[in-house]
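For this view, one protein chain was removed and the others were kept in their places.
In this document, chain identifiers A and B correspond to the written order of the chains, with residue numbering beginning at 1 in each.
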Amino acid sequence: MVETTKKRNRVFDYFCQDEQFAGGVAWCAGCPMELIARLTPKVLGKNMIFVGTPGCAAPVLHGQNIGAWHRMAYLASVMTGVPSKATGLSRYYNRIGQDATVVCFTGDGCATDVGFQPLSGAAERQEKFIYLAYDNEGYMNTGNQRSSATQIGAATTTTPVGKIGKGKSNAQKNMPMIMLMHKPTYMATATVSHLEDFIKKLQKAKEKSKEGFVYLHLFSPCPVGWRIDSSKVIEVCREAVRTNYFPLWEAENGKPRITVNVANPKPILEFTKLMRKYSHLKEDGLAELQKQVDERYALLKTLVNAGT
Amino acid sequence: MVSAQKGQVRVITGNATGAYGAMLCRPDVIAAYPITPQSEIAEQLAQFKADGVIDSEFVEVEGENSAMNVVLAASVAGGRVFTATSSYGLVFMYDALQETSGFRAPVVMVNANRETPGIHAVSSGQQDMISARDAGWVQIITENDQEILDQIIMAYMLAEDNDILLPVMVNYDGFYLSYLAEAVEIYQIEDVDKFLAPLKKQSPRQKLVPGVSQGCGTHGMEMGYVEARYKHTQAMERVKNKVDEIDKKFGDYFGRYYGGQIEEYRTDDADIIIIASGSATGTARTVIDAKREQGIKVGLIKLRLFRPFPAERLIQALKGKKAIGVIDRSICFGWKYGPICMELKVLTQELGSVPILSYIDGLANLDITIPHIGRVVDEVNEAAKGKPYQDVTWIPMEE
Partner (left out) sequence: MVIKHKNIFKTQSAWSNADEKMLCLDTGSWRTSRPVLDKDKCNYCGLCALFCPPQCMNDMGDHYEANLDFCKGCGICANECPRKAITMVPEGEFTDG
């Protein structure tokens, strides 16, 4: 037998609350959003209250009649109202001295598309809550339609590949950068392959949400929609970071810094080969995708360096 | 009950009155977005906050949809809230209006009636209120600035009653009342506190608390959905008597009665009745008096409660009348009659075969004048005598 560490992995030490969800909930096997949803209350602790909305999260975050799939207080909302409801909650709890960590839990569809206006408004007003967007780059709960977070070339049901169609014809909205321009009190990108990085950001998010607006952008690939083997989901997250497809960074008051430095980024093929979402891309398509990734990272690097 | 002391009389606009009404009720959270003809309410409330007159949380939101969501959430968390809008703003927050009433949040909102997009317009009309009539809210219409103030206070009394728990929309004619300065008695805030005090004596309503395992807005599945909808409609029914009760309590305490669901003016011995709402009722009263001088036995019903529709009070007031004229300041898509007239016509069984004449007037800030109402009285009078009459008349189109 290999000598055991005998000590529990130190990441467990970050958990300050028991599991809040029921053992069995209806999220797809291998879904990274399930991991995000289960870990978040374990790290944020008690008095976490969240605003959920239609999307992959809702069928579990919201109840069914009187039954609930978890033990937390929540407020359900349609997609247009999430950050505004969080504003109402945070303002009122603040006024009456009620301890609360208000968390919006939405997908990229809500954050970048239909719910963007109120998100931008709440960020500008520096409302004191955490907005957590799990980005699976599309409307996955309704069957993989494209959102403005879908990357160029991606095959979705509304940007399908056919005789003429080659997938999505324009690049994704650079949502983390857009939110950076709001100069939130704190913001970060994170994913579940880099757990400690994610958890530290969650903790910082909680602390900073007492002072102002916090935005967290979580890379959360969809094994079903992207056609990833469920066992490879964490690997996909890791490759997204290692190819600079999804750089891990954070920013306090609009000053970004990279939290996980990737010295030699791998070519984008290392990422796309793990899924069938991009399998139709030929050389030119891959080159375009690589260009998007490189340009985006260059912009980030410029801003990071400008801050020093 | 000890009556309130006399308050200060100020000459202020309808909008400013709206702000004073909110201020007197001490809301916890206010959210507002500017829109003509309501912007002044947001400005006045912001000034109150800047001057320390109120300590409410004031959220200058980036859109009306957000305004309603902010106050909905604060209300669900247990707070008293206030917002104001008009027209396009009201329809922009339509999804939030539905959530607010579905979640049974006792939100009080003031709506300065203005024409609703379909045809772009910046003018008075009740189309906005009409377009939201199925949002599940209580809708009340006021006639003058004093009534705006009074109705806001009564609105909290109604909304936050544990028997009701419904959001209340207080309507007033944009442009006519919003910018009209009238003498308004502003009560002492301590007297308003005393009037609303019974609300605090109730057991606390269901509210969202972090750390407590209850969630608001669970999916309504099958009978869960049906049950919640049923409870909502039952609460709507209870609103009617409650409006009358609160009106009486308000009158006893502050000295002003409004009649509750409807106000009946010279209706007892009347042969014919004119039904109107909002600021036009003031004009109508003048016409009623003049026609009475001429020997026409006409009475006026001022419709105050629109949602729920005050069917029982109307049936009682219209019993035995020979003809009815309804003046609508809006239109009903799908029926040729005006909306209030159309809803009244539902009561054919109870009212019998009495002629009900529909008049559409006062759209787009075109005045409902004394001659207009005079004409309505004359035509309804002819109908009462059995003469042929026009089912529906668009008064401006006939001029």
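Going forward, contacts are C-beta pairs under 8 Å (C-beta built on N, C-alpha and C of every residue); 3 or more make two chains touch, one makes a residue touch a chain.
These numbers come from a predicted model, not from an experiment.
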{"item": "Partners of the unshown chain among those that are drawn", "value": "A, B"}
{"item": "Touch with the omitted chain, as defined above, among A:46, A:204, A:232 or A:255", "value": "A:232"}
{"item": "From A:46, A:71, A:210 or A:227, residue that would touch the chain that is not displayed", "value": "A:71"}
{"item": "Footprint left on chain A by the chain that the document does not show", "value": "1-6, 8-9, 11-12, 19, 21-27, 29-32, 34-35, 38-39, 62-71, 192, 195, 223, 229-235"}
{"item": "Touch list for chain B against the chain that is not drawn", "value": "102-104, 165, 206, 213-220, 223-228, 231-232, 235"}
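Quick note on the criterion: only the chains that are shown with their structure count from here on.
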{"item": "Mean-CA-position distance for chain B and chain A (Å)", "value": "44"}
{"item": "Partner chain A, residues of chain B touching it in the complex", "value": "28-29, 31, 57, 59-63, 65-79, 81, 95-96, 99, 208-221, 223-224"}
{"item": "Interface residues, chain A side, partner chain B - complex", "value": "46-49, 51, 62-68, 71-78, 80-81, 83-89, 91-96, 98-101, 117-118, 120-121, 124-125"}
